[in-house]
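A single protein chain has been omitted; all remaining protein chains appear in their positions.
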Amino acid sequence: MRESKAIIERTRRIGPNWQHLALAVEDTALAQIAPGQSLLVRATDSRDPYLRENWVPVGFDPEVNVLQIEHPINRHYGAGDAVSVIGPIGLGFEIMPGANHLLLIAQDYPPTRLIFLMMQAIENGLAVTLVLTGIASRYPIAALPPVVEVVHSEEIVAWPGNKEMLQWAHQVFVITSPVFAEERYRAVQELARDARQALPDRFLSGIFDLTIPCGTGACQACMVRTRQNDGLVCLSGPAFDLAKLKRS
Amino acid sequence: MRESKAIIERTRRIGPNWQHLALAVEDTALAQIAPGQSLLVRATDSRDPYLRENWVPVGFDPEVNVLQIEHPINRHYGAGDAVSVIGPIGLGFEIMPGANHLLLIAQDYPPTRLIFLMMQAIENGLAVTLVLTGIASRYPIAALPPVVEVVHSEEIVAWPGNKEMLQWAHQVFVITSPVFAEERYRAVQELARDARQALPDRFLSGIFDLTIPCGTGACQACMVRTRQNDGLVCLSGPAFDLAKLKRS
Amino acid sequence: MRGDPITQGQRKGKYMIEITRAGKYSLIIDNPVMIATGMAGFDATAYRDLIDLEKLGAVVTAGISWRARGPAYGPRVVPIGGGFLLHTGLPNPGARNVIKKYSRQWSKSSMPMIAHVISTTYEDVVRCAEALEGSGGVVGIELGLRDDVLPDELTASLDAVREGSQLPILLKLPLHSAVDLWEIAEQSGADALVVAAPPRGTDRDPISGQLVGGRLYGPWLKPQVLRIVGQIAELATIPVIACGGIHTPDDARDYIGAGARAVQIDSLTWVNPGMVEVIARNLGGLELTRAVGALGDEWEPGLGKTQVMQRDQGRSAPPPASPPPQLPELPPRDEDQTAPTDPTNDL
Partner (left out) sequence: MRGDPITQGQRKGKYMIEITRAGKYSLIIDNPVMIATGMAGFDATAYRDLIDLEKLGAVVTAGISWRARGPAYGPRVVPIGGGFLLHTGLPNPGARNVIKKYSRQWSKSSMPMIAHVISTTYEDVVRCAEALEGSGGVVGIELGLRDDVLPDELTASLDAVREGSQLPILLKLPLHSAVDLWEIAEQSGADALVVAAPPRGTDRDPISGQLVGGRLYGPWLKPQVLRIVGQIAELATIPVIACGGIHTPDDARDYIGAGARAVQIDSLTWVNPGMVEVIARNLGGLELTRAVGALGDEWEPGLGKTQVMQRDQGRSAPPPASPPPQLPELPPRDEDQTAPTDPTNDL
C-alpha cells in the first residue's frame, strides 16, 4: 500500500444522488485493483472532512490507468483536481472456482460496492442477478448493462423469487447498512438455509462498509466480530464469509 | 447589517497572487456599500475556515448590483457558487470637504483596502497618488487606471519624494500589517510632521486590517487602542485618525 | 439534575423552563436556547437584524467588571483547526458605565438579559452585583471564573455575588475542572451550573508569529462538553445549562437529552447567526412536559404533525448500543419512554 497522486479527469452525474468520477491514477500498482478493494482519498487541503474518504471503484480502464469512482453528490469535484490516494484497501472478492451464477444483494443500501464485481463477472461470462431492496430500489440502473437481471423489492430482507434464486446461485454477496448488518445477514442466512440443503463455505459473503480511519490495520476500528476477533475490514474485508462471524 | 445571499458570477486572475470575483448581491442595502466597508462571507459549507472571511470590494456596478472583490488566490471559486454575506462591516472612509489631492500608502502590505477609494476618488475628479512600499511593490498595477500616479519604494516607511507628497496632499490614508501598525503609523506621523507646519484633524488615517470574528461589535476582538478604548474596527473602522490613537 | 424539568404553566402563550434552583432564586425562561457570554455584546441589539431575538430564551451579556478593563495587547484571534482561539482581555468600561449605557435597553427588551460578572476581587464583585441588581434590567447574574480557579476562590466569588444581590446566580464552570468543582458550587449557593466555559489554550498567530493564549471555540467542543454535562446532570440537584460548540438543533437536543435544562450557543452566533434562530425555533417546540401529541425530538421544518407520527411508527429501531467489554462509559440517557397519546396515532 502506498500514497500517490491521482487526477479527477471527468465527472458525470448518473442519477439524482450519484456521480461517477474518472480518476487517473499515477501509481501503477493501483492498476491491479480488484472488485472489493477501495481507496482512501484526501480530496481537499481543508480539514473538513478530516478523515480520508473511502472511494469505491466501479470500473477500471487499464489502457489509460483510469478508475471509475462512484460517489454520492454531496460534494462537487472539478476536472483537473488532484487528490491524494492511499490504497488499495482490503482484499478483492474471492469468486469460488466453478461459480457461474452470482447473486448480488443490496439490502436497503447502495449497491456501489457490488458494481465492479458485477461488471467483471459479466465480462467473464458469468450470469449475474442484482437484487435491490428498500431504498436501494432507487439506485439509478439505467447505466447498468442490460444483461444483468435486476430485481426490486420494497421489503428489505426477502424479495420476490428469493428461494429459487438462492437455489441456483453458486455464490452470494450481500451488502447492507453496517448498523443493521448483524440481524440482516442472519436473516439472509435463514433464507438460504430454508432454500437449500447445504450452505458451502464462502457461499454467503456479507460486505461490511465500515468507516476506515487508517486503512492499514493500525486503529482496529474496523474490526468485525469474527470467531477469532481478527477480521479487519481494511485488511481482510470488506467481505466476510457469514458462516465465520461470531453470533451475539 | 443583514445576512443575505450572493452569487459569484465571474472570477478573474489579476496577478500571480490575486483574483477578482464579481459578486452579485441580493441585498439592495449592499448597493450603498462605500470604500472602506467590507463583507463577512461564508463561502463554503465546510467548517474550515471556521470564521467568516472578510471580503474587500474594489469596485461596484450599481446597474447590476455586482461588487468586485479582490481576493488572494489561496482558494478557487467557481462561477455560480453561492455565498452567505453579512454586511456592510465598518464605516466608509470620510473624505474631508475640499480634499482634492489624496495620498494613499500601502506600506509593505497589499493595497486592496485602498483601491475602491482610489477608483471613486478618480471618478470624482480628485488627484490620487498611490505609494507601494516593500512587498506592496509586487502588487499587480497593470489593471489600475493610468491616471493614478504610482510610486514604488524598497524602503518600507519612507519613499522617494515623500516630503513633497505629504505637503501637497490634502488627506492621507495608510495601510500596513496590523502586526507593525503601531510603530509604522507613528513613523508616518513623524514624516508628516517633518514635512508640514500643521497636521489638521483627520489628515492622516491609518487602516487596521484586523481579523473580524463577529463584525457586530459583540466580541471586542477588533478593538483599537484609542484614547477612549472604544474604537472597534468592525463598527467605526477600519480607518482611524492617527491623532486619536493611544500611544504606549 | 435529570428528569422532571419544571414547567409551571405558560407565559406569552409559550413554555416555561426553570433554569435555576426553585424557590427564592427561581428564574424562568420560555425557550431553552440562550446566547452565551461574549457572543452578542452587552445588549444583543447588534444581532437585531440577524436573529429574531424574541425567539430566544435569554441572552448573557459580555463580561462586566467593577473597574474598566482595556483590550488585550497583541493578536487576539488565531484560527485553529476548525475553530479559533480568542484572547480579548475581557474589555469593558466598568459596571457603572455599562449600566449607564445599556440598562434602558435591557429594561425595554422583552428578552431576559443575564449579566456576566467577571470574578475579580471580592469587593469589586460585591459592588458589581449591587450595581447590576440596582439597574433593574437584568434577571440573573452569571459568574465567570479564571480557567484555573481554586475551590476557595470559587466559593468566595459566589459569596460576593450573593452579598451584593438577590438575583439568581448561574455559575459558569471551566471545562477541565467542571467535574471537580460543580458540587462545591452547588453547596456554596450557585442556583444553576453552566457547563462549561471554553478551555484555554495556546497557539501561534500565523500573522505575527507570536504565541497567544486564549479561549478556544469550535464545533469539536461539543463532544467534550456533552460528556461532562451528562456526568454532572446525572448527579446535580440544581439545573445544568449546557454550553459548548452547538451548531445544529441536534447538538442542542443532545445536550437536553443528556440532562441539561437549557443551552447556550457560543461561536455559531458569529459564523452563522441565522442558525441560532433555527435552533431556538426548533427547541422552542421541545415540550418538556410531553403534552398530548407532543414529539420532543422529531421536529423538522416543513414536516407536518401527521407525517412525523407516520415516520416515527415506520422506523425500525437501531439495535441498542451495547456497552464495551470492560470499559464502562456513562450510558446514554434513556429517552423518555412516554408514548405519544395523540389520537392521530391510530390513523
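First chain written, first letter: the chains are A, B and C, and each begins at residue 1.
As a convention for this text, a contact is a pair of C-beta atoms (placed from the backbone, for glycine too) under 8 Å apart; a residue touches a chain by one contact, two chains touch by 3 or more.
Keep in mind that what you see is a predicted model, and the values were worked out from it rather than measured.
Q: Using the touch definition given at the top, which of the shown chains does the missing chain touch?
A: A, B, C
Q: Using the definition of touch stated at the top, determine which of C:V98, C:L170 or C:V212 touches the missing chain.
A: C:V212
Q: Of the listed residues C:R69, C:K172 or C:R261, which contacts the missing chain in the full complex?
A: C:R69
Q: Out of A:N17, A:Q32 or A:T211, point to the residue that touches the absent chain in the complete complex.
A: A:T211
Q: For subunit B, which positions touch the chain that isn't shown here?
A: Contacting residues on subunit B, toward the hidden partner: 47-48, 50, 179-180, 182-183, 248.
Q: In the complete complex, the non-displayed chain touches which residues of subunit C?
A: Counting over the whole complex, subunit C touches the hidden chain at residues 69-70, 72-74, 78, 80-83, 85, 87, 89-90, 120, 148, 175-177, 179, 199-204, 208-213, 216, 218-220, 222-227, 230, 245, 247, 250, 254, 258, 318-319, 321-327, 329-330, 332.
Q: Could you pull out which residues of subunit A are in touch with the chain that's been left out?
A: 1-3, 42, 47-52, 84, 86, 177-179, 210-211, 213-223, 225, 229-230, 248
Heads up, the rule we're going with is that only the chains that are shown with their structure count from here on.
Q: Draw the chains as points, connect those that touch, then say whether the picture is a line, ring, star, complete or other.
A: Shape = complete; every chain linked to every other.
Q: Taking each chain's centre as the mean of its C-alpha atoms, give the chain farthest from subunit B.
A: Relative to subunit B, the chain whose C-alpha centre sits farthest away is A.
Q: Nearest whole angstrom, what separates the Cα centre of subunit A from the Cα centre of subunit C?
A: Roughly 44 Å separates the two chain centres.
Q: I'd like to verify one number: the distance from the centre of subunit B to the centre of subunit C, where each centre is the average of its C-alpha atoms, in whole angstrom.
A: Whole-Å distance between the two chain centres: 37.
Q: Would you mind pulling out the distance in Å between where the CA atoms of subunit A average out and where those of subunit B do?
A: About 53 Å separates the centre of subunit A from that of subunit B.
Q: Which parts of subunit A, given as residue numbers and ranges, touch two or more other chains?
A: In subunit A, 47-48 touch at least two other chains.
Q: At which residue positions does subunit C touch at least two other chains?
A: Residues 81-82.
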